[in-house]
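Since the structure comes first, as structure tokens, the remarks are kept for the end.
One chain of protein is taken out of this complex; the other chains stay put.
Let's turn to chain A:
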Amino acid sequence: MSDEPLPLAERWAALARLTPARIGLGRSGASLPTREVLRFGLAHAQARDAVHIPFRAEEVATALATLPVETVQVESAAPSRDLYLRRPDLGRRLSAESRVALAGRRGDFDLALVVADGLSSTAIHQNAAPFIAGLLPLLRRQGLRLAPLVIASQARVALGDEVGEALGARAVAVLIGERPGLSSPDSLGAYLTFAPRPGLSDAARNCISNIRPGGLSYEQAAFKLSWLIAEAFRRSLTGVDLKDESDLALEAVTPDKLPPA
């Protein structure tokens, strides 16, 4: 049944604007109206695709080639998407070949950036290059020595620990596709770890979540990450003891808005 007279329908529309939750959907008997069944189905399809669409590492490298940074591609020890999903431990380790490849690039670096597919290749395909384009100038302003940018396939967050250690970097920032939600299949996360080495837990990291055009903007996220990196070097730590107070720093630089990216 279409159960609402028009004024109520308008009131529901006003309520629905208060939350991204799926409220005021209407019903047909006990059931969802067809339009909502299809809207949900489409969102789920996009979230599923974000997990399973093969990662196009080459394409990401090409997009990053316009930026002033070298790239190197690596793979985790997970040989397939299926095994990647079943065996998180494999996604946290480099393949034997990739370990050798990174050993050859070892140097004296402040920061290693890792772009990793994680659970949403869509997030990386759409967001990695524009986010990094905004981030690099902020890092350069800090005078950081950057390791070659690593593009990692079938990777979990903790893969960055081995990458950072192999490259000889004092810190590692992993930009990774987050577990896709129904309303956010393209969400990028950034995890910062000081003194990376295998065996660290997530309590040793700082995280910025929901980086995407409909969530935290590239500009805001780059500012936050750059702030965290500066603080991590100043205090020689990341994790639960480093609170994200970049909003205070942000207030301090207003009213001139954000630093130009």
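Definition applied: a contact is a pair of C-beta atoms (placed from the backbone, for glycine too) under 8 Å apart; a residue touches a chain by one contact, two chains touch by 3 or more; residues count from 1.
Everything that follows uses one rule, which is that contacts and distances are computed from a predicted model.
Per its UniProt entry, the chain excluded from the display bears the name "Ethanolamine ammonia-lyase large subunit", taken from "Isoquinoline 1-oxidoreductase, beta subunit", "Sugar ABC transporter permease", "Ethanolamine ammonia-lyase large subunit" or "ATP-binding cassette domain-containing protein". Note that of A:Asn127, A:Gln154 or A:Ser184, the residue touching the chain absent from this view is A:Ser184.
Note that of A:Ile53, A:Leu67 or A:Leu85, the residue touching the chain absent from this view is A:Leu85. Residues of chain A in contact with the chain left out of this view: 3-4, 8, 11, 14-16, 18-25, 27, 29-32, 36, 40, 43-44, 47-48, 50-51, 85-89, 119, 179-185.
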